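Sending over a structure as structure tokens; questions will come in a sec.
One protein chain omitted, others in place.
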Amino acid sequence: MTKKVIIIGGGPAGMQTAASLLDLGIKPVIIEKSDRIGGKLNDWHQLFPTFTPAHEVLAKLKGSMKDARVITGTAVESIGKDGVSLSDGSTMEADAVVVASGFNLFRAELKEELGYTIYDNVYTTVDIEHMLNDGKVAMKDGRTPQRIAFLHCVGSRDEKVNQRHCSKVCCVTGVKQAMELKAMFPQSEVYNFYMDIRMFGPGYEEMYRRAQEEFNIHFVRGRISEASETIDRRVQIKAEDTLIGRPLKMTVDMLILIVGMTAGESNRRFAETKGVELQPSGFVAPADSFTLNTCSGVPNIFYAGTVTAPKNLGESINEGVAAAQQVARYLNRR
Amino acid sequence: MDFGFSINRPRAVDLDKNDLSVSRKALMEMPEWQACIGCGGCTATCTAGNLTQFNFRKVHTLVRRGDYQGAYEEMNKCMLCGKCRLVCPRGINTRGVVMMIKRLLSEY
Amino acid sequence: MKRNSWQEYQKEIADDDYYYVRSCIRQNFFPGSEKAFLDILRNDVGKNIIEEPMHTSCTGIGYHSDIVPMETIMTVVARQFALMTEAGFENFTSSCITSFGIYTEMLETWHEFPETEERTREYLYKATGREFNKPKNLAHTSDVMFKHRGAIAAKMKHPLVNVFTGRPLRVVEHIGCHYAKIFPKKGVGGSEFPYVLAGMIESWGGEVVDYPERRHCCGFGFRNYLVQANRGFSVANSHKKLESMKPYKPDFIVTNCPGCSMFLDKWQYTIAEMEGDTYGQDGRGIPVLTYEEMAGLVLGYDPWALGMQMHQVDVEPLLDKMGIAYDPAAKYLGPNGKFIGQPDPAAVNMNCTPTPILRTL
Partner (left out) sequence: MENIGTEILHYYDHFVVPFTVGVIVLFTVVIYKYVRWFVKLPGADKHLVRKGLFTRSTLGACVEVVSESLLHRKIFKVNPKLGYMHMSLAFGWFLLIAVGWVEASMHLTGIVPLHAHVFYKFFADPNADYGVSGQVLANVMDLLLLFVLSGVSLAWFKRMRSRAMGMKRATKHTAGDRIALFALWFIFPVRLLAESATSGLKGMESFLTGNIGHWMVSVFGVYNIEQFSGVMWWTYSVLLAVFFVSMPFSRYMHIFTEIPLIFLRRYRLRSTERHKTYDHFQIEACSRCGICIDPCQLQADAGITNVQSVYFLRDRRYHKLSGAVAENCFMCGRCETKCPVGIELNTLRLNSRTKMFDVPADGRYAYVRGMDTSKGEGKVGFFAGCMTLLNPKTLRAMEAIFKAAGEDVWWADKDGGVCCGRPLKLAGEVSAAAKMMEFNKSLFEKHNITTLVTSCPICLRVFREEYDLKGIEILHHSQYILRLMEQGRLSMEESDGRLFTYHDPCELGRGSGIYDEPRAVINAVGRLAEVSQNREEAFCCGSGLANISIDDRGQNKISAALADRFAETGAEEVVTACPLCKKAIARNTPLPVADIAEIVSARLGGRQQA
């Protein structure tokens, strides 16, 4: 008797779920809406806090799940009791479904006052990862930046854009990129504007300290509330340096918005299934947040990765392992 | 002409106009100074701060931002007792910071 | 300028039949502007607009200076609406940004707290025996002008183009804070990238200057100006804006708020006297226009009929650039031909030699 398991999403969590299911003798199917697996890991350059090239991790994941069946270019429209319906109109039966559909990146355009897509030299951390992958980080007109500002918590902890949650990994991402850019442009000055620095993971705080001490990155506690373009297409920013209680203004060559994680856009659709509940943040709610992190209210629907909350890569991958275990337990018990 | 008022100077710390050369030099000499996370432990335990408005954290942060006005005079309130160094969670040589600010900024 | 986001902030603006209320202070500062608005709307655009002589101040300045209580201003606003209702109009348009903000604020308050509207109706009735309908459409007069910018463009005589170079004039637009900073959705383009004036400028051939302190307040701020001790703060705001726009070499500034027109213009004089800083071409200042004046010039109105001699910064260099013919001798003559007085030359416009004949008068 072969049991059929569908994994929604071919990002790191989905890939690891597939790999772990294969280890347990279950052959899963990954349904990936884009045309390749790997999810957003495809876009990243180096991973914090070790500066490991993202493609190395991706290659490992790919290698461990190469026997799984992968359907790309197909999205899951809805999840039912006995399977899923797909964007091509077909349905696919399954004994269990693992939702590993991930997160969406916050659309920085929504923070209009920061000028993303309006001013030439406002970027997001995602743009920078792309530039790093392309091997050239530069201003719009190709000049080398002399002054760079990072703004933390763009689309996180912000009532004004209905993102009340902390996206958790952006702090360390911003610090990582600050270090990468400073290493690339040693003559430049790099400023990080933050509300809090939340260095929750192992080695993160140590990396933060290196950023300060060895890379001489300036950390200013205060949120940039306004950005404007100057005549030479640089960006004038205004913040309060809350530690001195004075407004602070400066002109930078690049303003980089450290964008947070928002709930995946498919969560809402999936939540139409009874037993799949959303949290106020829009992320899917696990059955309980201590012992059943990868389980839903439906016995044969499971979760892995950032579909339930912002997580770092290691946590997402671990959830793939955990979800596979839960799936196997469920299938064996039946 | 007397207007009965004059144009207020902007309160903003302007990193475009501030002369950052001294602060750069200081940070080069003492990179650990940049590791300050603004916890305020130094200011809370400060012997001089117990008796005056002297706020070490604020003054040294201003200096890092290139705002040197009055920093020397403020640092002269310090008694160099070293309590701040004992409490600093980031291990910053706070007394060294005081001495450096005084050495570099005596003419400001 | 990739500012397409203004399109996300659209507001409905009535097309015709406006009930018009004036501003308290503009009638003194820029007396030609409000008349020009009515003339343009009636004669050039062909719309129906009524100006009811019974209307009063909205008491907004008193309100923002903490001397007019909430209940009072609500009742005054209600009375204006009652006059509109009695006149048979539904579209309310206000010449003043402060008033526009007040009307918006009161309508929003009534919406959020219906009991306040009930109480206001009661006060109004007890005091005057009047009743009112809330306007179907509320717009600032600049919104109305924006709405009809295409019709004006069709009749344009002097586009916003430098006749010597053939290039668009560079225009700084400045929006009054109470236009969209309080209720961003009530302004065209919202508060970050307001489009109400920019739309006019672009329609009439000019180029909008986007400078870093574009959104900054002019510094009027009621109590900041009204109390002499605070004026240093007020002027500092205009100073900051002027410094920020300086490198863009704007040909003129246009605003939609009575206070902003006044302060961006007059503070240039103060700053020149205090610090010797002058702005604009050859240090002759940057002319500050109301949008009505801008529309009037575009449509070929006589600058002196528009009241532009009342400006602190001389507008002649701008008129020359636009290729507008004017009579220098008539600048300080009123409509009846009588000399209305002339300011002494000042640092800000020293290079503009006063007309010798008039000096002797």
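Labels A, B and C are assigned to the chains in the order they are written; within every chain, residues are numbered from 1.
Keep in mind that, in the parts below, a contact is a pair of C-beta atoms (placed from the backbone, for glycine too) under 8 Å apart; a residue touches a chain by one contact, two chains touch by 3 or more.
Please read these numbers as outputs of a predicted model, since none were measured by experiment.
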Checklist entry - Of the chains you can see, which ones touch the chain that is left out? => result B
Checklist entry - For chain B, which residues lie in contact with the unshown chain of the complex? => result 30, 32, 45, 47-48, 50-52, 76-77, 79-83, 86-88, 91-93, 95-96, 99, 102-103, 106
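The definition used in the following text is that only the chains that are shown with their structure count from here on.
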Next on the checklist: Using the definition of touching given at the top, classify the network of chains in this structure as line, ring, star, complete or other.
Outcome noted: complete
Checklist outcome for this item: The chain pair with the larger count of contacting C-beta pairs, comparing A-B against A-C, is A-B
Checklist entry - What is the distance in Å between the mean C-alpha positions of chain B and chain C? => result 46
Checklist entry - Cα centroid separation between chain A and chain B, in whole Å? => result 38
Checklist entry - Between chain A and chain C, what's the gap in Å when you average each chain's C-alpha atoms? => result 47
Item to check | Per-residue multi-chain contacts in chain B, two or more chains | outcome: 10
Checklist entry - Which residue numbers or ranges of chain A touch two or more of the other chains? => result 251
Next on the checklist: Give the list of chain B residues in touch with chain A in this complex.
Outcome noted: 10-16, 27-28, 31-32, 34-35, 37-38, 57-58, 61-62, 64-65, 67, 90
Checklist entry - Residues of chain C touching chain B in their complex? => result 228-233, 235-236, 239-240, 270-271, 273-275
Next on the checklist: Taking the touch rule as given, give the residues of chain C at its contact with chain A in the complex, in rising order.
Outcome noted: 1-3, 5, 190, 192-193, 210-215, 247-248
